[in-house]
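Take a look at chain A:
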Amino acid sequence: MIWLAWRRRRGAVIATAAAVLVAGVLLFLTGRSMWNTFHDGGLAACIEGLGGARWVPVSGGCQDEAQAFAARFFPMRLLGLALFTFVPMVVGMFWGAPAIARELEDDTVSLVWTQGVSRRRWAWTQLAFATVVTAAAMGVFTWIATWWYGPLNAATGDRFQWLIYDQQGLVPVGYAVFATLLAAFLGATTGRTVRAMAITAVGFIAVRFGVAVFWRPRFMSGLDRAYPVVTTRVPNRLLGDWLYGGGGPGVGVVMKANGERAAGGQRVCPPTDPACFADIGRHAFNLELFHPASRFWTFQSIETAIFLAFALVLAAATVWWVRKRLT
Partner candidate 1 sequence: MIGFRLDGRSNVVPYLQLVEQVRRALRTGLLEPGDRLPTVREVAETVSINPNTVLKAYRQLEHEGLVEGRPGQGTFVVGSLAGPSLASHAVLRRELRAWLRKARAAGLEPEDIEALFGITLNAFETEGVA
Partner candidate 2 sequence: MTAALETTGLSKRYGRTWALRDCTLAVPHGRVAAVVGPNGAGKTTLMRLAVGLRRPTRGSVAVFGRAPRDHPASLARIGFVAQETPLYRDLTVADHLEMGRRLNGHAWDRPSARERLAKLSIPLDRRADELSGGQRAQVALTIALAKRPDLLVLDEPVASLDPLARRTFLSELMGEMAARELTVLLSSHLIADLEHRCDYLVILSDSRVQVLGDVDDLLATHSVLVGAADGTTPARGIVSSQATDRQRTLVVRSDADTPTPPGWVAEPISLEDLVLAYLSEPDAGVLPGPEGPS
């Protein structure tokens, strides 16, 4: 049974492997240039000098070096975002949609379902083969992408941010497996490869959006921290904490001393500039709700597990459909 799946789709396996190889080479070349600049430009040494400190002086904390680096590689980051965001979906669609649907379209099921294997075994094999290939391809790709993102993560502290978080670590593999089984399920129920791909795109984006925006911030309860508006030290942004809420445009609030909300965002004023804090008073403070950078892998694991669970449910539903409904 596995032999048959391999024999039928070895061309696609080779094409996928080649795509991963090409992407890997491109990532390696551009990534190496980023890593070189990261080390040679002194940013790496500067960050090392901070020693992971949670608080840094207002004008220190390698911010100038980091901003210069981020600005230089900004186009790279945009390109990465654009290219990587849909990779798991595309790989999943490509492998999942035809797994059942193409055999229904060609009616080769009437050949294979009248041999000596049960539909259950046939369906599980089809799904397992597509899943293993997508997971392997996406695993290798994500491993390289995670390395590629290293300097950008360090220079922006954005690793935990939406869209950046979604392209490294473990979650892309979870997304790809989910997309594969979603596409396979839709292929089995619609019986059409192309239609299944189209619906998969819609469904995948909806689920991804829902989980990322509404669920991910709630995986664990957030921490909060406060620090004065009039201050000489601020949190080390390069650590990569995720400031996910608290009001305003997403990243904290400025509170008056009496606990009244003054504005969204942050404000940092030097003691020598009273005009800076005249409107909110000397004792106003910044309040931030955040997930510390140390939770990155925990969150990655939780989200991957969620998508794998979705995928498992879809796989079971697909097999059930093949056994009971395709009559």
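Criterion: a residue touches a chain if its C-beta (ideal position, glycine included) is under 8 Å from a C-beta of that chain, and two chains touch if they have at least 3 such contacts; residues count from 1.
Keep in mind how these were chosen: all candidates are chains of the complex that A comes from, given by their letters.
Because the structure is a prediction, the values reported are computed rather than measured.
> By the touch definition at the top, chain A has one partner among 1 or 2 in this complex. Which number?
Among 1 or 2, contact with chain A goes to 2.
> Note which residues of chain A are touching candidate 2 in the complex, please.
Residues in contact with candidate 2: 1, 3-4, 7-8, 11, 106-119, 327.
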